[in-house]
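Notes for the one structure printed next.
Omission of a single protein chain aside, the complex is shown with its protein chains in their original locations.
This part shows chain A:
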Amino acid sequence: MGLGVLASRATRLSGRGNPSRSLFYVRTIVTKPELQSPEASSAAAAPEPTPDLPPRTPLGGARVHFPNPDDAIEVFVDGYPVKIPKGMTVLQACEVAGVDIPRFCYHNRLSIAGNCRMCLVEVEKSPKPVASCAMPALPGMKIKTDTPIAKKAREGVMEFLLMNHPLDCPICDQGGECDLQDQSMAFGSDRGRFTEVKRSVVDKNLGPLVKTVMTRCIQCTRCVRFATEIAGVQDLGMLGRGSGEEIGTYVEKLMTSELSGNVIDICPVGALTSKPFAFKARNWELKGTETIDVTDAVGSNIRIDSRGPEVMRILPRLNEDINEEWISDKTRFFYDGLKRQRLNDPMIRGADGRFKVVSWRDALAVVAEVLHQAKAKEVVGVAGKLSDAESMMALKDFLNRMGTNNVWCEGNGPNPNADLRSGYIMNTGISGLEKADTFLLVGTQPRVEAAMVNARIRKTVRATNAKVGYIGPPTDFNYDHQHLGTGPETLLQIAEGRHPFCSEISNAKNPAIIVGAGVFEREDKDAIFAAVDTIVKKYGNVVRPDWNGFNVLLLNAAQAAALDLGLVPESSESIETAKFVYLMGADDINLDKIPNDAFVVYQGHHGDRSVYRANVILPASAFSEKEGTYENTEGCPQQTLPAVPTVGDARDDWKIIRALSEVAGVRLPYDTVSGIRSRIRTVAPNLLSLEEREQATFAASLKPEVKQKISSTPFKAAVENFYMTDPITRASKIMAQCSALLAKK
C-alpha cells in the first residue's frame, strides 16, 4: 500500500512536464512516463493482496448460465475472482464481474468479428493487449481492464477510429446516443495527430427507412452480420479493402427485410439512422414510455419516445421471451399513422350524407335511442383488431345487457372455437420455439404475419438446422424450408401418414406445428384443426407432458384476449340480418354484408374503411394514448401505457361504452380500470397476471367430433401487405412508401 502511494507520487512529480519542452513542440497527445514503461508501473502496483474488494454486480443483467457445473472456471478480473462457464469470452467474463468493456463491433446476439479492437484488455503473461471479445477465457486468467496498457491501447484505437470519422456530431442524428461519442469521451484522447484529409464515402440508398451517411461508418460490420444472420437477407457486405473499405450492397439494392430498422439500433455511430426521424428531435428531448406494440399478435415490447403530444419514434425494449431486442419495421415506423386521419369529435351523419360534429351527450343519446328501437337479436358488436381486453369486456357486457350475444372480434372468423384455450394460442411460446427441431407451418407465412416469431424460427433453423415444412401458397422464407403443398390435402396426407414429411415429424425430438390464424376464416376450419389434432395424436411426440408443439399463430393483438373473454357470436350469420351494428375499431370486416338499412356506430381512432359506412362516429383513443391489456399470441398478457395525450375529444374505448350503457339505461357496474379488471378476473383471470404466460392444458380428447369435410381450396395468404394491416398502419405515410417500394411484387 505504502509502496503504491509512493510510486504514484513519484510518477506524478515526474509527470509535470518541464516547461522548456513545451517551447519546442506542441504536444499532440498525452503521454505519461508510466505509459512509456508500463511494465515498471505494473510492477510497482504488483502487490495487490486486497482481500476485501467491494462486491460487484454483473452488468446490464448479464446472467451466468452453467450448462454443466463441472465446466465452471475461475478467472480474475482486476483481481476480483469470477466463476464463469467454459467457453465464455474474456469480455463476457468482465461483464459478469461488473466491468464494462468498451466495444463497437461486439454484439451479444451477433457473431464475433473482432475488428474494432476497442475491447483491448491486458491479460497477464500475454505479450500484447488482447481483444477481449474474441478471446476465450481460460482458467486462472488474470484480466486487467484498468491498467496503463489497457488505457493506452483504447486511446490508440480510439484515435484510429476517429481518424476518418467526420466531426459532424452537431448535425448527426445519433448525437447523444452515439457509442462513438460516449466512448471517445470516456476513453479517447482530447487531441489527435491525424492531419491528413479525411476520407469520404458515397451514401447508399437502403430504402425509405434507413438513412445512410457512410462517411461516419467505422466498419464494425454489425449491420452486415445482422442482415446475414438475423434478418436473413444477404444484401449488405464489406466492399474494398484498407482505407477504401466501405459497407454497401455493390449493386444498388434496397434492403428488403422486414427487420431492416434494427440496423439503426445496432449501428454504434450515425452511419445508419432512421430516415423518418431524421432531424426531427434529439434523444434527450424525448420522453420514453414503456409499452406494447399492437400491430401484430406478437406484442413486442417497445418504448414510445414522445415530445409533447407527438410520438417521435418507437424503439424496441429487451424482452428475451418475446422480441429479444428487435422489432419489425412495421412496429418501428408506423407511428406517423397516429397523427393522420384521426377522429377527434363525435359525429353524426346527417340526411345529406355528411358528418356533423355533435357533442358527446347528443351522440350517445342518438346511439342509445336507435339501440332501443332495434330488436335484441338484430344488434351486433364487432371488436377491432387493436382492441384491448378492457374495452372488449365492456363491449361484451354491454351488449349482453342489451340482450344479445352477437359480439366477436374481427380476425377470429364467423365461428370461433374459444372453448379450449390451447386451441388458439401458441402453446410452445415464442422463446420455446428455439427448442423445436422440426416445424410444420400450416397456412401461415410467419414472415409477414409475425416477423418476430419468424426471426425466432430463423434463429432456431440457423442454430440447429431444424427442418421446416410449409403448407400454403408460395411465399418467400428467409430460411431453408420444404414447400410441401398449397392446400389442406397435403395436411390430410400427413395426418394419414402418406407424406414423406411424416418421418421428419415422427423422428423429431421436439416437433412444432404452427397453424396460421388465416385458417379461422375458412369454412372448413374445424376439419383442418381436426386434421392437425390427428397429427398430434398420431405422433405422440408433438404434445407430451414436457413439450407442447401445437401452436396457433394469431394475426392481431386483440384476438387472444377476445377468445379468452369469450367474444363468440351466437350465430355466424348475425351481421347479415343486423339492424344495429356497433363497430369498436373494426375496419377489416366485410362491410358489404351489413344490410343497407342497418344503423352503424363506429367507435375508433382512425377514419378508415368503416367510417364510410358509419352513421355515428365516436372517437376513441389509440393504443399509445391509453392503458390497456393486450394478450399476445403465446398467451402472455401485457399492458400498454399512455405515452401521449388523446386527440381532441376522444375517450378510452371502455369509457365510451360505459357512458353509453348509462345513457341506454343498462349501467355497467364499473367506473374505473381496476373495476373493469375485477370483472375480467371473473371471466379470464389469466389476463391479469401481467407478463406471465399461463400454460393452457391441452386436451385433444375433449374436442367434439368433427363432421366437416376438408375442402380442397388452397390456403390463402392471410396478410396481403405486411406494411398495412390495421387502421393506424394504413394511415401511415411511411408504411405507404414501404408498400410501394419494398413489398414484393
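Miscellaneous remarks
One rule holds in what follows: a contact is a pair of C-beta atoms (placed from the backbone, for glycine too) under 8 Å apart; a residue touches a chain by one contact, two chains touch by 3 or more; residues count from 1.
As a working rule, contacts and distances are computed from a predicted model.
Missing chain, UniProt name from the options "NADH dehydrogenase [ubiquinone] flavoprotein 2, mitochondrial", "T-complex protein 1 subunit delta", "E2 NEDD8-conjugating enzyme" or "Vacuolar fusion protein MON1 homolog": "NADH dehydrogenase [ubiquinone] flavoprotein 2, mitochondrial".
Only one of the listed residues, A:237, A:288, A:414 or A:473, touches the absent chain: A:237. Touching the chain that is not shown, out of A:70, A:190 or A:252: A:252 (per the contact rule at the top). The set of chain A residues touching the chain not shown comprises 22-26, 195-197, 199, 202, 204, 234-246, 248-252.
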